[in-house]
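I have a structure here, written as structure tokens, and I will follow up with some questions on it.
With one protein chain withheld, the remaining protein chains of the complex are depicted in position.
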Amino acid sequence: MMNNLVVLPLLIPLLAGLIMAMFRKNIPFHRWFSLFSFSLTFAVSLYLIHQVSIGGIQILELGGWPAPFGIVLVVDMLSALLLTTTSFVGIACILFAFKSIGEEREQFYFYPLFQFLITGVNGSFLTGDLFNLFVCFEVMLISSYVLLSLGGTRIQFRETIKYVVINSLSSTLFLVAVAYLYASVGTLNIAHLSIRVAEAGQTGFMTTIAILFLTVFSLKAALFLFFWLPGSYSAAPTAIAAVFGALLTKVGIYAIFRMFYLVFYHQPEITHALMGVMAALTMLLGGIGAVAHWDIRNILAYNVIIGVGFIVSGLAVFTYVALIGVIYYIIHDMVMKALLFLLGGTMIRIVGTSKLKEMSGLIRNHPLLGWLFFIAAFSLAGVPPLSGFIGKILIIQEGLAKGAANAGFYWLAAIGLLSSLMIIYSLMKIFINGFWGETFLTRNMEKGSTKGLLLPCVLLTTVGILWGVGAEIFYPVIEQAAKSMLNPNFYIEAVLREVV
Amino acid sequence: METLMAVIIGILFSIGAYLILSKSLLRIILGSSVIAHGTHLLIITMGGLKTGGPPILGGRADSYTDPLPQALILTAIVINFALTAFLLVLAYRSYAKLGTDNMDQLRGINDE
Partner (left out) sequence: MKTNDVILQTVTKVATFIILTFSVYLFLAGHHNPGGGFIGGLVVASAITLLFLAYDVKTVRAGLPPVDFKILAIAGVLLAVITGMGSFVFGKPFLSHAFGELDLPFFGNTEFATSVIFDVGVALAVFGTALSIIYTISEDMCIWRR
């Protein structure tokens, strides 16, 4: 299906960012226009979900060049869902930024950069060939570098340097992997790759390339190679950290998803087993980090890592039901991680420090904040009927079912359960220390007000609860996404328009 | 020719790796840029070195060189150019702000 709407989620933020950058001084215009742009993207993405659910995978061949030769954008159900969630998280973070980001950053292109970041994220979800994936990654990463260093405090500079060097190195490795792949199969279109790899057979050489891709994407997704994440995510201002924590790692996971379900799916005993081991280690190490730290920012950053580990463990299980679980969980995780960062940022703003030992008793003056945090914590831990539950139970259940054939999956499921425990422990630590106890801060002594900051949090919580309670309603959509991911032929037929 | 390129790429990668592992920020930036050059050479070599005429309108030849790797490295070079420019400015500004370019002192353990 040729469809020009497909390019809009990429085009709207890009155009909006450019137009805003033209009028640098007009901050109110920036604010409302960025809200407008994300709302429009959200509406378009919802409409794309509708179209995909009726008419199957939608594609757009740019410039009218047919698929293996030209650039192609593809929306299947998974991309459409992720696009929708991205623009929703974007709306929430922008609303939070209105009151919290500060005039200085707004003056220096904060909103345009945010738009470019979303352009890159949406582009990565849309693209149908590997090189464009690289380009969209770079658009996203370059905007994230600038957003991270924007404001220029000492700690930001220090962390941005490391973040940029590591990410530029991993991008270089990405190119190396692309070069090897092109040399061995002579194409970069994902659908075409899928055919060619299946024809040539996934030999040892091909699997090596696959592992190189896994390394690259795990650097981006903070899967096992996460050492850069806690420092840089805790250096950024809240609204930026929230959007990073919610979206950037998920783009890496999405890339793993595409490559290892559409192209390199022939040797799961090597590649998917490696993913499983990495996921287990990620959950364990991330869990230890989250439990050990006493600083809100660090605890939240480590929670991002645990989430990544859990999602990838679902990918490693590699069954249909686990896949449904993964799709439920990845969307839950995007919404809830954004919420968690925003709530943590609000707490830090009220108290003026991120150290847990210096805060207590916030619930007296901020009951809503407290209860939202409570819901978010339980939802991330997977308490029914909140949103994390359905994803967790499906993934762990499938892991246990597969454990009968291979004992490694028992371990994976066990570590998955343990990670939930670590999540709830680390978040309850924030809750107990931050909200319980004696209230020393009276309203006038607080460092900042929560005015306008809770609106985006309430929005995100509402969606989170709906996602959990209404899981049944969303099931047909998720099912379609999972089916098209497990049958590469659907994707190939749609993109190359030939029956396989 | 391809063998020679492979050797050159290997040398560039090892120089880059050596530079990245040093402590001075400027050397790290140079190292990442050297590695990027190695990668660009790798891409162009992987597409096969000159095997025919240029694939443009009006060029008559029996066989044509694959244009895709060239388009890829053009894009990659531009991205890398932007990245290096940004990284240099960042290094310069952070040198002005932090007063050091030694990565050992940029570790950052609870000092702020």
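For reference, chains read A and B in written order, and residue numbers begin at 1 within each chain.
Please note the rule applied: a contact is a pair of C-beta atoms (placed from the backbone, for glycine too) under 8 Å apart; a residue touches a chain by one contact, two chains touch by 3 or more.
Here the structure is a predicted model, which means the values were calculated and not measured.
One of B:7, B:21 or B:85 touches the chain omitted from the figure, and that residue is B:85.
When the missing chain is restored to the complex, the residue among A:18, A:432 or A:445 that touches it is A:18.
The hidden chain makes contact, of the residues A:62, A:200, A:407 or A:458, with A:62. Although one chain is not drawn, its touching partners on chain A can still be listed: residues 2, 4, 7, 11, 14-15, 18-19, 21-22, 60-64.
By definition in this document, only the chains that are shown with their structure count from here on.
For this pair, chain A with chain B, the centres built from the Cα atoms lie 28 Å apart. Note for the complex: chain B touches chain A at residues 20, 25, 28-29, 32, 35-36, 39-40, 42-43, 46-47, 68-69, 72, 75-76, 79-80, 82-83, 86-87, 90-91, 93-94, 97-98, 106, 108, 112.
Those residues of chain A lying in contact with chain B across their complex are 131, 134-135, 138, 142, 145-146, 149, 152, 154-155, 157-162, 164-165, 168-169, 171-172, 175-176, 178-180, 182-183, 188, 231.
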